[in-house]
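As you look at this complex, bear in mind that one protein chain is not there, while each of the others sits in place.
Letters A and B name the chains as they come in the text, with residue numbers starting at 1 for each one.
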Amino acid sequence: MTAYLAHYLVMVGIYAILAVSLNLLIGYSGIFSLAHAAIYGIGAYASALVALKLGLGFWGGLVVAAGVGAFASALVAIPSLRVAGDYYVVASFGLQVVVLAVFMNWTDLTNGHAGLPGIPRPNVFGWVIDEPFEYVFLSVAFAALTYAVCWRLTNSAFGRVLQAIRDDEIAAQAMGKNVVQVKIVVASISSALGAMAGSLYAHYITYINPSSFALHESIFIASLVILGGSERLAGPIVGAFVLLAIPEALKFLAIPDTVAAPLRQVIYGALLVAFMLLRPEGLLGRARTQARDGR
Amino acid sequence: MLGLPLALAVAGAIVAAAGSGMLIDRFIYQPLERRGALRTTLFIASLGLLILIENLLAIVFKPDPLRLDVGRLADAVQIGPVFLTWLHLVSVATAAFAYLGLMAFLKYSRWGQAMRAVSSSPEMARTVGIDLRRVHLLTYAVGSAISAPAGILVAMDVGADPYRGTTYVLLASVAVIMGGIGSIPGALLGALFLALLENLGVWKIASEWQSTISFGAFLIFIVLRPRGIFGRKIQSAEI
Partner (left out) sequence: MAAEAAPQREAAPAPIMAVRGLARAFGGIRAVDECTFDVRPGLITGLIGPNGAGKTTVFNLITGFLKADRGSILLRGKELLGLAPHEVERRGVVRTFQHLRLWSKMTVLENVLLGCATPMGESVFSLFLRTAAVRAEDTRARERAMEVLEFFGLAGRRHQLAEDLAYPEQKLLSMARIFATDAPVMLLDEPASGLDGESLRRIVPQVRRLVEHGKTVLLIEHNMELIAELSDVVVFLHQGRVLAAGAPAEITRDPALSEIYFGV
């Protein structure tokens, strides 16, 4: 039972990192990205590959993961954000599809469908993290770090600029703010953090394959943000706790495996629609009075 | 599964598609718009619907691909040095028919003209007495109905599974943006261009990289000409 709980907590930590970092984009910058699972995957694969092929340690893997993630994101952000925020959605959708294609087809590098087994456990300053509860500690520590970084970012002059951009981008430009550059910076930071989560995941499960990083995963991470509440930094964390409990709850109902996976998705989808109709601000958001025109 | 004749199945598919589109619009999109929901909220609701419906289909029909038995349509036809199947010809004919039909509908029918009026200026349309809600519903009905034959053709060609739709939506979005949002000829050109690009790419590069080619083309396009081929100049906002 305790190993079970440990697993749940580790995954909550990892998804908290993913969701909080995605919220930098969705909630704080008003940019919707469908590529976060791809970034997650990039982090996982980058970290796993440098560990397996170059023998790079835990910290090296993290840095490489963050760097590659940020780079991939910037590659897409730069052309599309120059046009309009709406284009970023389609571009991120495209990025997600392409990255997954790379995972599945560049078999020389990624081993394709078969995935990469045997990823070493992290060695943090000599301490090899092997026990489930040790990993909980690592996962929670990094989640706290992510939260702290995002907190510093949003409670500062930079955070003020983000809020201004979200509220009225034209006014922000008129006041001298380079809106496109700010958005690209946020996208890069968000992706660096998301890729870091991928690194943690790879060294935890010790085996990764492309199916964990597909579009439905991007939508799942987005639902953590939306359902938890994108207005607050802690919203996505609450989302992670709640939504990750659902598959566990389903297990108690003895549903056949073939049905359980799509059923979980049906529930997520239904929750998304229901929340948009009934409580779009999410669990932690402030209940809105009749919304005025969305800008 | 039910053993009904093809023609009936096609009609049924179109009706089912149009019906679902209208139900979704009536019970989800329109209520959200009436509450002044942000565009992102609508988008998220549509994402939720996407995974909800995909997976419901997977539960009911099992996720394995279904292939429609096409009988004689699989037979080869030779046009000059090129070998095609009847199915290919039917696909092209269906696309042409759908395109011309839609253009004619928009230009000559009362409902089509109403749709264009609403697209151009909802306020003006309302003042001349057009019922915006009905036009909205109709737009979803027509758009969804046209997608049905595409799905059927895919089912005949490579087989259909519940999760296949997403790839096509991405391709369609890219095609629409490349052609210019709001232009139907543009969408057609964008789609043809994309299809040509993908297949030329497959000829030279391995087929798994199809999506990369489309996406790469998309990125280049939005850098060079974000409004697409026939799109209106992008005005970021009213100042």
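Convention: a residue touches a chain if its C-beta (ideal position, glycine included) is under 8 Å from a C-beta of that chain, and two chains touch if they have at least 3 such contacts.
Predicted, not measured: the structure shown is a model, and the values here were computed from it.
Within the set A:55, A:118 or A:176, the residue that contacts the chain not displayed is A:176. Across A:185, A:226 or A:244, the residue that sits in touch with the chain not pictured is A:185.
Interface note for the absent chain: among A:49, A:153, A:195 or A:266, the touching residue is A:153. Chain A residues in contact with the hidden partner, per the touch definition given at the top, are 149, 152-153, 156-158, 160-161, 163-164, 167-168, 170-179, 185, 189.
The rule we apply is simple: only the chains that are shown with their structure count from here on.
Computed centre separation for the pair chain A/chain B is 29 angstrom, with centres defined by C-alpha atoms.
Put simply, chain B touches chain A in their complex at residues 28, 31-32, 35-45, 47-56, 58-59, 62-63, 166-167, 170, 173-174, 177, 206, 208-209, 211-212, 214-216, 218-219, 222-223, 226, 234, 236-237, 239.
The touching residues of chain A, when paired with chain B in their complex, are 26, 30, 32, 76, 79-80, 82-84, 87, 89-91, 93-95, 97-98, 101-102, 104-105, 169-170, 215-216, 219, 222-223, 226, 258-259, 262-263, 265-266, 268-273, 276-277, 280, 290-294.
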